[in-house]
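Note that one protein chain of the assembly has been removed; the remaining protein chains are unaltered in position.
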Amino acid sequence: MKHTLRNIFHSSKFVVGFAIFMFLLVMIIVYPLINPGSPLEQIGVGTFARPGTYVSLYDAVKTTPETLRIQDADEKRMANALTTEDKVAMLEWFSAVGVDVSGLEMDDSEGFLELWFANYDESAKPKGFTMAKRNYYKRLNRTVLDLQTGEALVVADPDNETGELVKIGEIKKTDYVNVGQVTNVKTLPLGTDNFGRDVLKELVGATKTSLGVGLVAGIVATALGLTMGLLSGYIGGIVDDLIMFVTNLFTVIPGFILLILISYSISPDLRGPTTVAAVIGFTSWPWTARSVRSQVISLRNRDHVNLSKLSGHSLLRIVVTDILPYIASYVVMAFILQVSSGILSEAQLSLLGLGPKTTVTPTLGLMMNWAMSYSAHINGTWWAYLPVILTITLISFSLNLMNTGLDQVFNPTLRD
Amino acid sequence: MGKVILEVKNLKTKYVTRFGENVYAVDGVSFKIEEGKSLGIAGESGCGKSTLALSLMGYYFPPLHYMSGDIIIDGKNISGMNPDEVRKTILGTEIAYIPQAAMNALNPTQKIIRFIEDVVHAHDPKADKKVIREIAEKRFAELGLPAKVLDQHAVELSGGMKQRTVIAVSTILNPKVLIADEPSSALDVTSQKMVIKMMRELMDKGYIKAMVFITHELPLLYNVTDDIMVMYAGQIVERGTAKEMVFDPTHPYSHGLMGSILVPEEGTRGHKLTAIPGTPPNLKHPPDGCRFADRCKYAAPECRYYTIPEKEFGDNRMYRCLKSLDELKEVYDHE
Partner (left out) sequence: MSEDRIVPSKDFTNAPLCLSGRHVTKVFGFGDKKTIAVNDVSFDFHEGEFVSIVGESGSGKTTLSKILLGLLNHTEGEILFQGQPRDISTGKKRNAYWKGIQAIFQDPFSSYNSFHKIDSVLLDCINMRGGKNLPMEKKVEMMTEACSFVNLKFAELTNKYPFELSGGQMQRLMIARIFLLKPKILLADEPTSMVDACSRATILDMLLQLRDEIGMTIIFITHDIGLAYYISDTVYIMEHGKFVEYGKADEVILNPKAAYTKRLISDVPKIHEEWDLSTVELATE
């Protein structure tokens, strides 16, 4: 036993798979401790906030500023404020009024502003410029002027009695606050989803539920498959015929269609994650049963089983001590594959809207379902679905890698 | 003395295990086979006789590795050639190898004639299929195999027929040396006899010039080969003609082996059956001195300290034991 374990951990494939899986497990245990609360808490009002760190503007204003004179601050500010669209519009104006723009780079915001202030004239009416267009240039000019000349923003508060705005302070361009001193800062590494929920928190919760679903499905499928395979292989005769008839039925009807039909027939109120997991388990046991059966049939004729019979051991004892240990490694591998396929089946079902109906816990499939219903894949909010896909891939990959590693240890002929 | 067809000089090969350990399975083997002669190799499992058979082909692939020594076939040294070259120019034309499970190596989806075409095409890609069929039919008729076998699949043939077919297919290009590793051990006695008869005919008709026959069944070896070598722990411990080896073995190990022969003829029931206790040594760390010393009834302390040389005696006989022939004769007579 110890020897086998050592062999298993000598298999690089198994170790890599195991490490990835352990990382995921540690994540789902540790992350909720750091960031407690319901994974489905709606923190955003809008949808699909970009990943990043959010600083409370209100608190920032109230925080005592430091004055920092940073050289390229203005440049950066201008560069950020002056969008490419603005620059293209400016170029159009320049060409209309006949200014030489050769040598002007697109990212040279300062050069643009210099030329702009030198050549813009509010009263000019270049040919072909409509009223609306001229108004656009007026607005652009005001924004640009603000950038150039505006020294400070005024912070005002309405007077409690008169309702008049009273200046209570101003924010200068050189005012900086320390992020650490701002009372409310929120980092959303993966942004928010369509309902304004923290995607990372949701993802961790979903991974936990999905692993649970996979585990339950794997246990149900393996327990059923193992029992049926042992009965069918060891007892044989009519029991074998009956069980084989059932597994043949399952092989003829595509498993996934069966799964969809069963899920569909369960009312949404009853369709919790455990129910869905059980349903997945109930539809995927036949192949475990088939392979266990074939292994048992070859073991049944081994001489040590005959000798065990001659020693007067009971059927249960023969099955448990003389057959099970020989197929244990095989069953473990089958279990791992069942867990992996259980997770995938849940994701597929949920994507079709037939997965667990829940308002408490998300699943990986549900997250995909939500992202799809709110067109995350069309409007480019990748953070709503890409991390989910990646997590599913990682789980499957790690489980399959562990399985291959085990296979190489248990079937020496496959080595290298 | 006839022309030497196969000469092996101090051949050493090893296995490298998954954990990088070396198993010195063939450790300094030398022998010669003359034209028209056959050589038997006997010994219990794990003594290196099957590895020797594989090594003789000159076709090494992991975990088997060539270390040193020469394999000379009809004047041509094939040791140290690269495996691809060996496969193209040596296998099938110079050497043919028949393993024990050869009959299970036939692809069940192909007709027998296809295997013959494959063998011929490996050496002459332009050979005409009609010509190949003619050659095959002629050869099969000479060897007493029905021509219809050519158009049958392996699954339609019985075990003995499959094994004979494999031998006929692999000798179609008239290899000089045939190496057969337990070719008949999995067969019933009647099929075994047919296989042996066919191999004998291949020799008599001159299609093969020399044969190396490996088996643990001594009565079979006695009846099939001219000379017998006894192998133990990767080394040859005794060599002689079949008759000498069976009735007058010198090395204590061969003496033990010959004493365990059981045949259905008068005298067997009254005869003493000798047993050799223990198991062969682990070839990862071959013992110093005589490798058989641990199991030898007659071993003296010095047997474990001296490297035992091959001692030649009589008419081309050899044994590897510290004791002299007279000493050995005396202990055997004493029993």
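For reference, chains read A and B in written order, and residue numbers begin at 1 within each chain.
One rule holds for everything that comes next: a residue touches a chain if its C-beta (ideal position, glycine included) is under 8 Å from a C-beta of that chain, and two chains touch if they have at least 3 such contacts.
Predicted model only: the values in this text are computed from it and were never measured.
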{"item": "Candidates A:175, A:322 or A:346 - the one touching the absent chain", "value": "A:322"}
{"item": "Touch criterion as defined above, residue of B:48, B:160, B:175 or B:281 at the omitted chain", "value": "B:160"}
{"item": "Contact footprint on chain A, counting only the chain that is left out", "value": "302-304, 306-312, 314, 321-322, 325-326"}
{"item": "Contacts of chain B with the absent chain, listed as residue ranges", "value": "44-45, 143-146, 158, 160-161, 164, 188-194, 196-198, 200, 216-220, 222-224, 246, 256-257, 259-277, 279, 335"}
